[in-house]
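Shown here: the complex without one of its protein chains, the others still in place.
Here is chain A:
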């Protein structure tokens, strides 16, 4: 009964979305206020209906209702409650339902908080948002219905892929989707502005918070995925340049570019048509990402539930939205004329370079990802493009970006004096060189990678500090009074630097040891004395574990007692490795236990991974920077502008 209600709510949401797609659009065109106003309640209704549907599906998973095909295929009564809930989106149908739930949430949020928008623009934004909703609701209802029943309910389910039964991966998809789908707001605003035929500083101010929020979620989502790969896949890799990872990385790069170009539109009324194009492409790449993951066209380690039929449907959606938006763009872009004038050396120019680097870097990732497909279709060659290509082709962009970032960030708008900016950055430069020299000296390999990465990373961190210091007029007391957006900028840029340092030092200095470890026979890796003292069979809630006990000592002193595991999930007959990781700020000790060997002992892999956690710490710092910026007064003013207008006595103070 509840399942049918969920299904019915989804169909109703589809109907509401169609109304929301058409009525406000026509209203905005004809200038009929009543028709325009339909968008708001429709967006709320659409969200509520999809939420009911999602709740119904969650209920089915929680009570293990195996009469639903989806629950039977992906759940099991023995599964811990957390994974019963996260199992809702641990499969194709459920994850698409989560996708539209978030899409409608953003639409509803635009209706709820968009009070300050001109009614015509708001009607168009809500309408475009609903078009996307219609397309994806149709996709779910016609190709991926989560509410299909089985004729006879089986006694128990087939269980979920054990690799997905993990907190890191459980919350990875919602964050990623919040990011992907959040970019739909930028898209809707862009298309609405194109229909309107104008874009100005106010438009950019409305778009930026949405893009920023989407970017923050993408950052967290990507970091979670990378962290999961690090501790779960058993060899401590953090990024594989796998098509599915690239699918989330391309929108991230474009969202970062969009954030920066929207600043130019907002402050200087330039780069308008480029910003619109970026907004279209950023969401376009989110759709491409969904297509890559869902269609299985480009095979990858992570994709599940791939199906060509569904792939074609998503491809059609992609073609319709990106193609349609680009067509309107072609007709209207010339109307977006820039106003701001600036000199060759200025913040504007620096942001243009930033955008070029980020966009071309995204293009490189895109071409590398689809090249095997292109080569097979047009040249009849079956080939692979993997990490070695991306490392070589992508890294230079990040190096150049990091080199110029602190300089560009320090430049004033309109006209800058390069000499003056560079002079103020001399201390940061010297400090960064010193840190890099230190890394070079300490790092056993004396690798160039460690040198370059630590230099660039600390250059970003010290450069950001210098910028804050300058902004505060070199007075500590004024640091606190700087707008949060300034802090957000410095923090986010520093986070990027921290990630640079983590990646460089991990790749340059990691130590690996593969061996057969006999019980109670110590071995030495990188100064650590490690002993396998015990291996026992332990029973988990829905798995059996072969758990080792390993004692790690340094100079005779106990560092850690660690328990690497190899788990066997009987329902799926599938083993997973649970590496034991001892984390310190400077390095991780990473232990993996394998099968017992014929001549006694166990296969054991030991890694020492320097600065590993800096990679994700950097990502979290970047996200925090984004949050700081998002919480800036000026955005809240934008959101609550209607209220301020209602109380003229309560004017916003000047800055």
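Here is the rule we go by: contacts are C-beta pairs under 8 Å (C-beta built on N, C-alpha and C of every residue); 3 or more make two chains touch, one makes a residue touch a chain; residues count from 1.
By our rule, contacts and distances are computed from a predicted model.
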item	value
"Small RNA 2'-O-methyltransferase", "Cytochrome c-type biogenesis protein", "Sugar ABC transporter permease" or "2-oxoisovalerate dehydrogenase subunit beta" - which is the UniProt name of the missing chain	"Cytochrome c-type biogenesis protein"
Among A:80, A:237 or A:570, residue touching the chain not depicted	A:237
Full-complex contact with the absent chain, from A:310, A:489 or A:566	A:566
Full-complex contact with the absent chain, from A:31, A:80, A:323 or A:386	A:386
Among A:29, A:471 or A:515, residue touching the chain not depicted	A:515
Missing-partner contacts on chain A, residue numbers	116, 118, 161, 163, 198, 200-202, 205, 233-235, 237, 240, 242-243, 270, 299-301, 335-344, 348-349, 352-353, 356-357, 359-361, 363-364, 367-368, 371, 375, 378-379, 381-389, 392-394, 397, 514-516, 566, 573-577, 592-595, 597, 603, 605, 633-634, 637-638, 641, 644-645, 652, 654-655
